[in-house]
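Note that one protein chain is taken out, while the other chains of the complex remain in position.
Letters A, B and C mark the chains as written, and numbering starts fresh at 1 in each.
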Amino acid sequence: MMQNTAEKFPKRYIVYGICAVLLAFAPLLLDSYWTDVLNNVGLYAILGLSLNLIVGHSGLFNLGHAAFYAMGAYTAAILNTLFKIPILLLLPASALTAGLFALIIARPIIHLRGDYLCIVTIGVGEIIRIALINDIFGITGGANGIFGISRPVLFGLKINKPYEFYYLIWIFAAVTVFLFFRLENSRFGRALNYLREDEVAAEGSGINTAYYKLAAFVLGAAWAGMVGTIYASKMMIVSPESFNFWESVIMFTLIILGGSGSIPGVLMGAFLIIGLPEVFRGFANARMLIFGAAMVVMMIFRPQGILPPHPRKYPIPRMDKTNRMSENEGTS
Amino acid sequence: MSLLRLENLTKKFGGLTAVNNVSFESGQGSIVGLIGPNGAGKTTVFNLITGNYQPNEGNIIFDGQPIAGLLTHKIVSMGIARTFQTIRLFKNLSALENVLAGCHCRMKSGIFGGMFRTPAQKREEREALEQALAELDFVGLGEQADVLSSNLSYGNQRLLEIARALATRPRLLILDEPAGGMNEQETDSLIRLIRRTQDRGITVLLIEHDMGLVMEVCEKLVVIEYGGKIAEGTPDEIKENPRVIEAYLGTEEEDE
Amino acid sequence: MLLEIKNLRVKYGNVEALHGINIRVEEGEIVTILGANGAGKSTTLNAICGLMKISGGEILFRGSPLHKMPADQIVKEGITQSPEGRRVFGTLTVRENLNLGAFTINDPRKNKKNLDWIFRLFPRLEERSGQLAGTLSGGEQQMLAIGRALMGQPRILLLDEPSLGLAPILVKTIFDTVKEINKSGVTVVLVEQNARVALKLAHRGYVMEVGNIVMEDSAASLLSNPDVQNAYLGGKK
Partner (left out) sequence: MEFFFQQLTNGLAIGGIYALIALGYTMVYGVLKLINFAHGDLFTMGAYLGLTLLTSLALHQHLGAFPGVIVLAVMVMGLVGIIGILLDQAAYRPLRESPRLSAVVSALGASIFFQNLVMMVYGAKYQYYPKNILPKTVITIMGLPIPLMRILILLTSVFMMVALYLFIQKSKVGTAIRAAAIDQGAARLMGINVNRVIMLVFFIGPALGGAAGLMVGLYYGQINFTMGWVYGLKAFTAAILGGIGNIPGAMVGGILLGLIESLGAAYISLAWKDAIAFCVLIAILIVRPTGLLGERVAEKI
């Protein structure tokens, strides 16, 4: 039976609401250490959401997302330290560099099949890291990186303390969630899913698959570039080791663990991957061992992730049966 | 007036000539059948028309314009839609979303429109939804809009592919073995569906092994064997053609 | 009785595909299972071969339960299949494909004898034995799939839609050979959509509809049964 599902109000929205309220007041309840942990969770949540466009929605293996993150962070660091441009004004510049870079490198390799694309993205990530270490063009500061990046200033208020960063980061996250939610429920979002499901059929249905793959890459990269800017000003220093392969693995893993293609899933993944190891700090050495084993166990028991995406909803009007154009009612 | 014209089309894979110097035309509004033994190169001809393969030689003229060498999605937007021999639906998406894929090429909104829900984007979404539902109704799947496409029966999956193709608003619809896996009743209603498609002014080109369907629905048949065209004509002419009988139908000792 | 399927049930996820079917196969018979696509014919064959887990019922081969054996053991028992869509190993040679068919048999003399027999049945395969299977035509691949199944010295040969996608003229060649294989003592279970050809060849037939057996009779009676004619033989147009 067809039902107008759009009218129903799923219970999970209540849960989302409670989570949002908790997040809004979290810094009031937490000390600065835990607020900072949540800041990291927020940064990775946005990174995860940006990568989710590529991995989750388009099904493209990208294990080199840290390269785009690095591009944004270094763009902000260089322009800020050399020309004293305020950090927040650099957000568009970082997005542009990271996006442009993604366009240039993805253009020739975007047609490669999954696993080949995977190794190329790993390779690009490594090339970027090595280039940063080798102080390419003499502007990246080599292995030590770049110091002295200024704090962001918003409406004359200098953002300095963890709780101030908390609101900056989580408002950024909220905006991201809002925009990406709309995006994935649009023509653009559907097109990414079509090419993930079956590229030949998508192209045969009139979808320019190469364009959409590139668009996903560029948009995801640009967003990661903006996160890089926030990160640079939060740390006040950027160095190549902050953008190594394991950063990419963490972003990739949190998506799959949380629920590939699902915004609540990615947020959940960020909490688990970034937050949970902090909880187990007491275990010291065994922490990562347990973490690795947990990833395996998790995949075995819930391979689709903790919060897999829900089907999109469309307002299907009730139709008058007498008006049917077809002569045979659909058989089952 | 011909809508589609193939001129001396040749396609080679390595040393193998899959399509050899094939020419034929599809008249505006007609239903043309492409028949021949398995492996004769029929599907390859389709893949050449839709740009999945590039021909080594020859031209493909659609509505007066050469289309060989264009990308598939471009050809679709020019007005050629297709279904696949092995069903290629988006398995994890609903029937409705499968049809919306077909609407895609007639829509315009992009990243910005999607993020900010401009009035134009909203209107476009609503229209696409209406059209997709209408196409589902047209093939008889209106009740199954919410159903995951992989949960549909085999025959209904074939119909859903046709609905998806129709949603691109084609002028030429290419069907690759549409009756494959359908029982008699389903095939009968498929015949009616093809006729109703023709009534909408859409030209149909199809490959089919079910001779009953082919003979009943097609106005013209093109017979291909070993990549080359061996005959062309009305179903009655083809039935009598000795070369076709020898190559394809077999000597009818006792059947039918 | 050679093979007996009792009240067989199979599920795909939550959806039951076979709702308790019963089929008997006697030694030396050709039994055909007819039905539209999605009726459950291939599922039945795959359950017999152990490729599909069963959720209820029994499959007995000479009284011993097949459904408790792994797929490789079932082949050793003497049940082989030429699957739907042929599924030859495209990047291996014809000869390697045939040798794989004899994977369970460790007697080179037997293999040689079987190979000679298969090359007599399908001389085309001998001509092409060094060629990659993927380069064969559809009909040749079907021959290879049947030949490969015969290399396992089956007591029962399961054929899944051998006529699928073949020109009528080739279908006749293949079916003539199936008759010959049967005459040499191999019991055949034939799954077909092409009901007319199948019933002309078989001794007995079953008709399946959406996971149930709806008819069971001798092939001749099924062929003249008006219901079957209407549903599967194109009626009298």
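To be clear about the criterion, a residue touches a chain if its C-beta (ideal position, glycine included) is under 8 Å from a C-beta of that chain, and two chains touch if they have at least 3 such contacts.
All values derive from a computational prediction rather than experimental measurement.
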Filtering C:3, C:75, C:164 or C:201 for touch with the omitted chain leaves C:75
Filtering A:118, A:153, A:179 or A:237 for touch with the omitted chain leaves A:118
Per the whole complex, from A:77, A:191, A:238 or A:257 the residue touching the absent chain is A:257
Per the touch rule stated above, subunit C touches the missing chain via residues 49-51, 70-72, 74-76, 80-81, 83, 87-92, 96, 99-101, 103-104, 148-149, 152
Residue positions on subunit A contacting the omitted chain are 55, 61, 108-109, 111-116, 118-120, 122-124, 126-127, 130-131, 133-134, 200, 245, 249, 252-253, 256-257, 260, 285-286, 288-289, 291-296, 298-300, 303-304
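What we mean here is this: only the chains that are shown with their structure count from here on.
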Cα centre of subunit A to Cα centre of subunit B, whole Å, reads 39
Multi-chain touching residues of subunit C, meaning two or more other chains, are none
Where subunit A touches two or more other chains simultaneously, the residues are none
Per the touch rule above, subunit B residues touching subunit A in the complex are 50, 52, 71-74, 76-77, 81-82, 84, 88-94, 96-97, 100-102, 104-105, 107, 109-111, 113-117, 121, 124-125, 128-129, 133-134, 137-146, 153, 155-156, 164-165, 168, 186, 189, 192
Listed in rising order, the residues of subunit A that touch subunit B in the complex are 2-3, 5, 179, 182-183, 185-191, 193-194, 197-198, 200-209, 215, 219, 311-312, 314-317, 319, 324-332
